[in-house]
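The complex is shown incomplete by one protein chain, all other protein chains being positioned as in the whole.
Let's turn to subunit A:
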């Protein structure tokens, strides 16, 4: 059983790329379709609104209720649309899960009917006077504004997002996934529709289908459903040429910044943003993956052991890697008065890695843990989709088996070399409003 999936690839016209993985291990057929574009402040808010707008209705099912009903009739085919952010790219993603018809009574043609609806959601939205329908548009503007405002309600996610925004201000990666309330204000249904037209005329659509499905049948179905929507004037925009993906090297030749934000919270959120000098496309990327694992990717990692287990300061203390950018983000939830202590322990862990204080266990456990994660990713239908997307974005192809092999080869010296390139860029602390004078002094002294 090879670790690397054997995808069957095909095209519909020059825009739609099909990637099919027939496998009997699932009961559902999972479908993912995505458009890709550069992440830019000027477009981000509009692009982020598109998935919501497209779910409002199609030419054939002009009301959202009718549209979802049509999916529900197909044994609850689960349709979803969302905007996503991968490094300096924004993607518009559509997902669908359909049960394999063989398991169900009177379900012949289930997949074909579902794909027909799916294609229509993407390419045949309901329109009015050359734009999206006005009342739908107005409703979605209100909802989108609330979605953006609601981000503050999940304090863990909010702190993580704020740390990124402060750290990457002015860089594409600092642009918010859902965009900005102020950019929604003057938007018109026509302008949004123009943005949609531009996207579908300039971005390839990659469609992944995984599950108990016959490849020829899937190809035939997609040819039929998508060829109706092909545009003669489609010209793929090369989004790889004009933006830099990868670490922003020595971007800021200055000391780390401390950002303190006050809200009525019970727990402090301490987040750190780190820059490295390598990323997905480069040879040192596997060493960076191992670095992140040793620092905070596992329960055996330095952050979990030292912040949580030894000092009892937090319930969660971990790090994650944004591989496309070569950025690392640390997150923890702590008692507000423990800010200095926790910060010092976290900084010590980074320092220790920099000084090569890595035990054999830390290295071996991390590599085994990573290999386990890579192998387990084979049980997720869209792992292959993510790897292919990364290779389109970076020009560097990496399969699961290559990643496993590369991680296994990483030595302590490799990790130390990567560690020397890691610097703390931004420290973000979300705390309560009633800071005592002593604490204020303590925090400002830390700046």
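By definition in this document, contacts are C-beta pairs under 8 Å (C-beta built on N, C-alpha and C of every residue); 3 or more make two chains touch, one makes a residue touch a chain; residues count from 1.
In this section, contacts and distances are computed from a predicted model.
> Can you pick, from "Molybdopterin-dependent oxidoreductase", "Peptide/nickel transport system ATP-binding protein", "Chemotaxis protein CheC" or "Peptidase M16", the UniProt name of the chain not shown?
"Peptidase M16"
> Among A:4, A:73, A:182 or A:236, which residue is in contact with the omitted chain in the full complex?
Answering carefully, the residue with contact to the hidden chain is A:73.
> Taking the full complex into account, find the residue in A:8, A:215, A:265 or A:416 that is in contact with the omitted chain.
A:265
> Out of A:20, A:314 or A:410, point to the residue that touches the absent chain in the complete complex.
Reading the full complex, the residue touching the unseen chain is A:314.
> If the missing chain were put back, which residues of subunit A would it touch?
The list for subunit A reads 1, 23-28, 63-65, 68-69, 71-78, 97-99, 103-104, 139, 142-143, 146-147, 149-150, 152-156, 263-267, 298-300, 308-309, 312-316, 333-335, 361, 364-365, 367-373, 375-376, 378-379.
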